[in-house]
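Below: the structure, in structure tokens.
In this view, the complex is presented without one of its protein chains, the others remaining in place.
Chain naming follows the written order as A and B, and within any one chain the residues start at number 1.
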Amino acid sequence: MRALSMESEPIFQQDWAPRAWNLLSKLRDQSPLVQCITNFVSMDLMANTLLSAGASPAMIHSIEEIPDFTPHAHSICINVGTLSPNWLPAMKAAAKLATKLGKPWVLDPVAAGASGFRLNACLELVGMKPNVIRGNGSEIIALSKASLGVSKGVDSSHESMDAMEAAKSLAKASGAIVAVSGAVDIITDGNRVVGAHNGVPMMQKITATGCAVTALIAAFVAVDPLHALEATASALSIFGIAGELGMDMAKGPASLRMHLIDSLYGIDQAVLLSRAKITTL
Amino acid sequence: MRALSMESEPIFQQDWAPRAWNLLSKLRDQSPLVQCITNFVSMDLMANTLLSAGASPAMIHSIEEIPDFTPHAHSICINVGTLSPNWLPAMKAAAKLATKLGKPWVLDPVAAGASGFRLNACLELVGMKPNVIRGNGSEIIALSKASLGVSKGVDSSHESMDAMEAAKSLAKASGAIVAVSGAVDIITDGNRVVGAHNGVPMMQKITATGCAVTALIAAFVAVDPLHALEATASALSIFGIAGELGMDMAKGPASLRMHLIDSLYGIDQAVLLSRAKITTL
Partner (left out) sequence: MRALSMESEPIFQQDWAPRAWNLLSKLRDQSPLVQCITNFVSMDLMANTLLSAGASPAMIHSIEEIPDFTPHAHSICINVGTLSPNWLPAMKAAAKLATKLGKPWVLDPVAAGASGFRLNACLELVGMKPNVIRGNGSEIIALSKASLGVSKGVDSSHESMDAMEAAKSLAKASGAIVAVSGAVDIITDGNRVVGAHNGVPMMQKITATGCAVTALIAAFVAVDPLHALEATASALSIFGIAGELGMDMAKGPASLRMHLIDSLYGIDQAVLLSRAKITTL
């Protein structure tokens, strides 16, 4: 996380890693069905991430299918990466139905600040009560400011808003768990703030790794919907560990992508317990 | 195949493997042009599967292009994976034109039972006389029941229909060769039933391997349109062998995906003849 400063080395709480392992084990046992309405770039990596983690992906995006299909999904992942106006109604219909049925859903506000069209779409979706929102620092800051009614560049005090402040503010305003990916991933419900310290910088050189981990969060939240903060932190830490394990074998971004997915598939209890770095900030 | 029980070890007919090799050689020589109207998730793997096998993929889906382009294709692969209403007319136009021109076309009814919209679309396409239909057990059962006018969950005798029964029934009703992917792949024209026994379970942990093998079937049928059952069984066996060869080098689903495609590219006569396991059931 760019904006995060830590004054001392965090103490990694011993209860987080076993909890993360417990959730991954549940995920592998239950193989939750995760409906993804996502961008074109990420579909392959997202589906393969879910499969390698033990979940069942369903890339079904047509509004015609939502009444029949969404009730069977265990969670929904909505990602606006390659948004166009004809995809938005299905995203909203799925979000609305998920909320009505009490199913968790997760929002990835890709490039939220890239255009007025996109920002408005993200704000509409945030208003439909996602259980989790995950983005990078810029996205969460853009979304947080917009949800506070702050126009870009108008309020200098908000210009200097850092990602943690933005995440907490957005979490309070939306009721969602908000996660900010970065060197340290931040996860907050607006009050509690947790950091997931796993991952390697080269993951940013692979397209759609952010999208993929959002889908993984959806799978984790599906197996523990009542503890979305813990599920989110676990997913981020485990994806980061897969990246660390992959990095040991990688010669560049493309081999890292392969080894990351292989590692996510193969990760076992001993590795997870020794590597998971999750801490209350 | 989940529903398949074999009472004794099948005897692998000696004529199948040379026939499969003959078809693969033809495919590599002729490099048939395979038009794919397929889902967003599978496009990359499908095109790379066709290229590595020696075929020429053309991912052209717009209805405006079908009158000009489809007559140049040697076969067509239609896949409903990420179906939306605006894609269906092109699928139907391509199917209609292919049938009119006597070009083989292959249908992949992905998640046929996931919604009424999707099931109806699949039924319309089945009614347009595909030469081959390939799906997994659930998809073929859903489609077979629906083509018999059996609503989901209504008729208990059909509820217990197994995949082989469903495949035979669908083949008779549609006139298509029907293939069901599973631990043993089943291929039937409604009377004859052939099993292809190659492949490894981890292929199910890679998204779009089913879609990819359907496209490979389209390429094989393009080089031997008069023997669609044999072409289909050969494609399924060869893709399975590529998976077996890949598995020897793989450390997880992502490296299996890579090694599978490499192996499909490199497969030679000796390996194919020693590994192909196709048998009349």
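Side notes on the structure shown:
FYI, a contact is a pair of C-beta atoms (placed from the backbone, for glycine too) under 8 Å apart; a residue touches a chain by one contact, two chains touch by 3 or more.
The structure displayed is predicted, hence computed values, not measured ones.
Checked against the full complex, the candidates B:N48, B:T99 or B:S138 give a single residue touching the omitted chain, namely B:N48. Note that of B:M59, B:L123 or B:L148, the residue touching the chain absent from this view is B:M59. Listed for subunit B, the residues touching the missing chain in the whole complex are 40, 43-44, 47-48, 51-52, 57-62, 64-65, 67-69, 72, 257-266.
Taking the complete complex into account, residues 39-41, 44-45, 81-85, 111, 114-118, 204-208, 250-255, 257-258 of subunit A touch the chain not shown.
Everything below uses one rule, namely that only the chains that are shown with their structure count from here on.
Each chain gets one centre point, the mean of its Cα atoms, and the points for subunit A and subunit B are 34 Å apart.
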